[in-house]
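Yeah, one chain of the complex is gone here, protein chain that is, but the others are all in their spots.
Let's look at subunit A:
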Amino acid sequence: MLLVVGVGVAALTLVPLGYVLWTTAELGADEARDFLWRPRIGELLWNTVRLLVAGVAASAVLGVVGAWVVERTDVPGRGWWHGLLCAPLAVPAFVNGYGWVSTTHAVQSFPGAVMVVTLSYYPLVYLPTVAALRRLDPAVEEVATSLGRGGWSVFARVTLPAVSPAVLGGALLVGLHLLAEYGALQLLNYPTLTTAILQQYATVFNGPEATLLALVLVSFCLLLLGLELLLRGHRRRSRVGSGSSGDPVRIRLGRMRLPVLAGLTGLALWALGVPLAALVRWLLRGTSAAVDLGELSGAVVTTLGLAVSGGVTATALAVPVVWLAVRNRGLVTTAVERSVYTASAMPGIVIALALVTVSIRLVPSLYQTVVVLLVGYTILFLPRAVVSVRSTFELVPPGLEEVARNLGCTGPGVARRVTLPLVLPGLTAATALVSLAVATELTATLLLAPLGTDTLATRFWSDASSIAYGAAAPYGLALIVLSIPSTWLLGRLSIRSAS
């Protein structure tokens, strides 16, 4: 029974990949080559690749430096800086793009695009790096110091290699987000594969061109995934001994204190100050046009409804997948779990395209309904749900279940009386995380939401993209408010001590 559900979930998550491969095959090689072999495609590829390389590199540098300053120096107010460095996660990238573009048009360029996406996504490197630095046994760094190494040498030769898997994982996430980013880049007028797919879709609905671009995009994502595996594979990062993670020795900044504080302040102003100031400015200016409270509250209700149902669906489907993978380890169950993870490399746009096509061809009655939208959210955010559900399941030792069985419980009885009560807090957290992600999702919602279903993100988008900056401001603010809880949660999780 559990296995059937698990295999069903896995099949669902493989729909987007299957769709891309199948329609491409249907198209035929000649037609595909004719379409792809054009200067326009070359330009899109070049734009995408250079944004990917520069954005990932800048995010990695910013994230690692920020984490090192917060975790390894005596910078005053470390707790506050940690909060401020996580905070950009609460500003959806397209809201950040709006903030910048409505402030200055100078950002509608390659450097501008790199800057905006870096400011939005560097926390994806920062958070895991902070967590890894926390877990790192300080004794390793102390030994290097006692062997005569200075601060920089210790960092480069000992600390960085030790936290590199975390940095690499964060960089992969940034890369996948950059490939999938639509809203911010569209506002910044920087065409990439993803924005081109949506343009194709808007002009000729669901032509073969969109599919071919999706194929290229998916190949990029899989390439990135493979690259990360390759880089990670050779690293020996197993921790030796149990180690007691005491307090690390912090480097005294001394004369560098002021420049470091100035740098952190500048980063906070750039990443948070500019978009927030723009929102407030447009909000105040927009009062002349009067915020339509009815429309705003309507969008809030729709968004919350979708968010909660999306969160519950994804978490509920994650439970059987995790249960199988953790408790009944085997070839099939591992395959089920892995197939879910491949969905994390699928950009929202590809998932949406796949669901549009599949629903029109196979179940026309479902096309343009909330069901398809929820399926889209589920595929999109299932990897996230599985990761957090899994981490809570691993906290329940199998010994407890064996004891319950020994005391006469049946299989379902064990689940109901022992396992589920123990994992319930974790499941709630997983639901909340997915719900909040759903609430600020833009790309897939634009394609899949039934006509007349307006979420905060789509309302914000329709106003912001038609340069109605004042009208968009209240929706932008609402999106930020919705994102604050999950950002806070992630920030807390990253600094919770490893013990």
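Going forward, a residue touches a chain if its C-beta (ideal position, glycine included) is under 8 Å from a C-beta of that chain, and two chains touch if they have at least 3 such contacts; residues count from 1.
To be clear about the criterion, contacts and distances are computed from a predicted model.
Chemist: Can you match the unshown chain of the complex to its UniProt protein name from these: "Aldehyde dehydrogenase family protein", "2-oxoacid:acceptor oxidoreductase subunit alpha", "Tryptophan synthase beta chain" or "ABC-type quaternary amine transporter"?
Modeler: "ABC-type quaternary amine transporter"
Chemist: Per the definition of touch given earlier, which of A:Leu17, A:Val70, A:Val158 or A:Leu172 contacts the omitted chain?
Modeler: Only one of A:Leu17, A:Val70, A:Val158 or A:Leu172 touches the chain omitted from view, namely A:Val158.
Chemist: Tell me which of A:Gly42, A:Pro76 or A:Gly150 is the one touching the absent chain.
Modeler: Of the listed residues, the one touching the omitted chain is A:Gly150.
Chemist: Pick out which of A:Val249, A:Ala262, A:Leu400 or A:Val481 touches the chain that's been left out of the picture.
Modeler: The missing chain is touched by A:Val249.
Chemist: By the contact criterion defined above, which parts of subunit A meet the unshown chain? Give residue numbers in ascending order.
Modeler: 137, 139-140, 142-150, 157-158, 161-162, 235-244, 249
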